[in-house]
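Heads up, one of the protein chains got dropped from this complex, but the rest are sitting where they should.
Order of writing sets the labels: A, B and C. Residues in every chain begin at 1.
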Amino acid sequence: MTPKLLKELFYRMLRIRMIEEKIADLYPEQEMRCPVHLCIGQEAVAVGVCANLSRADYVFSGHRSHGHYLAKGGDFKAMLAELYGKKTGCSEGKGGSMHLVDLSAGFLGATPVVGSTIPIAVGAALGTMLRGERRVTAVFFGEAAVEEGVFHESINFAVLKKLPVIFICENNFFSVYSPLSVRQPERREIFKLARGYGAPGFQADGNDLFEVCGLAESAVRRAQQGGGPTFLEFKTYRWREHCGPNYDNDLGYRTEAEFQSWKKRCPVEKLKKHLVKEGIFNIRDTEGMSEKIQKEIEEAIAFARKSPFPEKSLLMENIYA
Amino acid sequence: MTPKLLKELFYRMLRIRMIEEKIADLYPEQEMRCPVHLCIGQEAVAVGVCANLSRADYVFSGHRSHGHYLAKGGDFKAMLAELYGKKTGCSEGKGGSMHLVDLSAGFLGATPVVGSTIPIAVGAALGTMLRGERRVTAVFFGEAAVEEGVFHESINFAVLKKLPVIFICENNFFSVYSPLSVRQPERREIFKLARGYGAPGFQADGNDLFEVCGLAESAVRRAQQGGGPTFLEFKTYRWREHCGPNYDNDLGYRTEAEFQSWKKRCPVEKLKKHLVKEGIFNIRDTEGMSEKIQKEIEEAIAFARKSPFPEKSLLMENIYA
Amino acid sequence: MSRELKFFQAVNEATDQSMARDKAVYTMGLGVPDPKGIFGTTLGLQDKYGSDRVMDMPASENGMTGVVIGSALVGMRPIMTHQRIDFALLSIEQIVNQAAKWHYMFGGKRSVPLVIRMLIGRGWGQGPQHSQSLQAWFAHVPGLKVVMPVTPYDAKGLLISSIEDNNPVIFIEHRWLYNITGPVPEKFYRVPLGKAKVVRKGTDLTIVATSYMVLEAFRAAEILAGSGIHAEIIDIRTLKPLDDSLILDSVRKTGRLIVADTGWKSFGVGAEIIARVAEEALADLKSPPVRVALPDCPTPTSPELSRYYYPRAINIVAVVRQMLGMPKKKIVSGIKDISLDIPGDWFKGPF
Partner (left out) sequence: MSRELKFFQAVNEATDQSMARDKAVYTMGLGVPDPKGIFGTTLGLQDKYGSDRVMDMPASENGMTGVVIGSALVGMRPIMTHQRIDFALLSIEQIVNQAAKWHYMFGGKRSVPLVIRMLIGRGWGQGPQHSQSLQAWFAHVPGLKVVMPVTPYDAKGLLISSIEDNNPVIFIEHRWLYNITGPVPEKFYRVPLGKAKVVRKGTDLTIVATSYMVLEAFRAAEILAGSGIHAEIIDIRTLKPLDDSLILDSVRKTGRLIVADTGWKSFGVGAEIIARVAEEALADLKSPPVRVALPDCPTPTSPELSRYYYPRAINIVAVVRQMLGMPKKKIVSGIKDISLDIPGDWFKGPF
């Protein structure tokens, strides 16, 4: 990867981090009146995968989709306005944080029922193939989603039809407060499930941008060359509470120590150190980036705040096309 | 296996074969007014598996359940009366061929929605474990059932909880008229799917009683010793049409040659030849068996025919317990 | 003189002509390309349009519903087929949470042009899991449209309109209608969604019926005509959006309402129609409305029990006579009793 690209990817990761933290700061104001699932700590997966996709490619996601939406190039102003329930939101305020969309960026949609966008992404891939388009479709989901039968139905069909779709599993070890131990067999590697279907399945450190990019690049190439689907499992960690702006290690479902060990492996810091070490940029550059992002965020907040709420007439609009 | 046992198992296979053929003969009379899915050609799986289960063990099945019901010791008279829609049927005529049950034989039920009894069987295994019982639960299903997401949800949970359940997949290559090639990835062995979950998975010739017994025996032992679930895939072949009494090779979804090649590998004939060769019995013995079974069948038919239909009042009975 | 087709042929032709006109239309379902072709409704289509546009599928109803939804989001117009509504229950989450809401929950950004054909099984011991008639469920869900054709003419015209509609349409076909014959123009034509139809004019009472029950209503009307009673019959055709103005007009005229539906009585179609009439035309009702529907129990398999389970023309007649205060009398439907568990001699089972 060129220094220029690396800088750009770092910028994207930093931007997602700063946006999510700003949302966490503002959430207590109770103006964003919808559930939010922050992706702080998991930015590398979103950025690394989307860095290998073109704007024409499609992405779907689930409840924790802010990072995926932003990494794919989704309009940030429209996203924030959506969280504020405003008419200028990407879904006119009808969806909120759990229902983001930006067609112009190829982010076709995120919905929060666990696993349910997986077959929809596979279907989008089928559609592009039937239409003779050369797009790749990627779908992001958490490790709990592989517990849903629909995941298996989806990957079986994707392999059967050799569809250009990439399954990206962000394994952060928890489904809300439930550890993997109460949900999946011990020592059963998730990426190996995929192999059982005849789909190439790989696993890597989701906090290492380079590892993510490496696997994503070959998966995209495979899809483009008609090689069919790929399953990628990235181990990572959610820093904040499952849903909402706070930290929740005090609840006792995971240890503070475990959290700290993952915090030390912060994907943003990790990349920053590397780039500085490689002399690709210096701390001053990153400060410039922060300022630029800060400004963008302030503008988006102002936009979201001053935007109007959807008027009453919109309630019964767009029920049918 | 002792000669005595082998004779007994042959008798059970022959009995299922003769009963199914009799049903095929009588069906055109239009007195059995419900869909029937005959298991002619697949008798060895039912008999071989159930030979390793005790009466206290539980069995569930799907739409093609006659053989499983009979092999587990289900009451034949009650089954035939059920096909005739009579009050004396095992389900009082309310279920028909697709809804057989015989609690006294540990045949807890068969229902025809593909895959749907799989989680129910897993739940029965969980129940027996919670109750501290030492029963094993086995569930029979066709190879299309593994395409249902619920199969995966079920085996994931069975492995997670190390449940005493055995998954028996009768792979006869077709789902109605649809070949595996339009439903599952090429060269993707079904039993290997199970291994992806950490469940021991094996494959064998479903037309060879010895192979079936061998795998079933170790699976039952594993379950009894707390070793958890086992997945068994048996390749076999359905001789008659998917649903109904006739042959349907003329439809063209499979070749007459393929059918003939499987007919040559008839599980009943195969076992018979072996037993005769081993001098365990001679043809005359088998004739005696046929006569005995013939008599039993005639009695059951008479019973079913003369049994009363359920009266009107039964329509609104047993909706709630 | 006009060409006659059977109901299943009309469904086939509507699909065929829609696929010929629009490359985005494709069809998928268990057994769609097989030798039986969903009781003939999809026969010959794969030879004509290839295996890319006429697909079989794994027994994965839920996942495959998500798949057709996803394809619709990127420009395809899928037709999915389920041989029984009962099997489609595996895909409720995708239909109700995703397809029905997609257009609305994303502020109108995209929609899901999707037709899901579901068959209602009946007779020959279809039993508890092969016979459910859950149209009231789908009609309860905003974002879905629900269509139930009766005549071959409407089967073709309504299916074409459903395929051209930009929303998810649940298209429900009753197995016992497949063999009925009626005039069907060769040309490509539409019957608009959301429009009910007066299929028999009458003055004494209004029978609002769905799907196969329209035929039983006709038989009842014939019998009633013998006693000088003139029933008006309305074929609902589309349950959602529901064309209540036509129903209200008729009831305002006749003052009497019977709703004959193929589903269960409680919390079913009849309840909604009676409620709308009670809300809008209470004063016009000369007598209490009545529902003719399935009793609230699972479908029994035995042919003997199914005769008590499925209401028929004679039951409708009895209800009418009581409604009009006429003396009870034995009614003969004129139809061989065999039609209790099969629609006619052409139906020999097993499915």
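In this text, contacts are C-beta pairs under 8 Å (C-beta built on N, C-alpha and C of every residue); 3 or more make two chains touch, one makes a residue touch a chain.
These numbers come from a predicted model, not from an experiment.
Undergrad: Among the chains included here, which ones are touched by the excluded chain in the whole complex?
TA: Taken over the complete structure, the missing chain's partners among displayed chains are A, B, C.
Undergrad: Write down which of A:13, A:59 or A:145 is the residue touching the left-out chain.
TA: A:145
Undergrad: Touching the left-out chain: which of B:150, B:193 or B:271?
TA: Of the candidates B:150, B:193 or B:271, B:150 is in touch with the missing chain.
Undergrad: Using the document's contact rule, name the residues of subunit B that touch the chain not shown here.
TA: Within subunit B, the residues that touch the unshown chain are 58, 60, 89-95, 99, 101, 103, 108-109, 111, 113, 116-128, 130-131, 149-150, 152-154, 156-157, 160, 317-321.
Undergrad: Contact with the hidden chain only, please: which subunit A residues?
TA: 27, 30, 33-36, 85-86, 89, 91, 93-99, 111-115, 144-145, 147-150, 175-178, 182-184, 243-244, 251-253, 309-310, 312, 314-316, 319
Undergrad: Which subunit C residues touch the hidden chain?
TA: 62, 86, 89-90, 92-93, 96-97, 100-101, 104-105, 127-129, 132, 134, 136-137, 139-143, 240, 242, 263-264, 266-272, 274-275, 277-280, 282, 285, 287-291, 296-298, 300-301
The rule is simple: only the chains that are shown with their structure count from here on.
Undergrad: By the document's touch definition, which label belongs to this structure's chain graph: line, ring, star, complete, or other?
TA: Shape of the chain contacts: complete, all pairs touching.
Undergrad: For which chain is the distance between its Cα centroid and the global protein Cα centroid smallest?
TA: C
Undergrad: Could you say which residues in subunit B touch two or more other chains, in rising order?
TA: In subunit B, 147-150, 182-184 touch at least two other chains.
Undergrad: Can you list the residues of subunit C that touch 2 or more other chains?
TA: Residues 57-58, 60, 62-63 of subunit C each touch two or more of the other chains.
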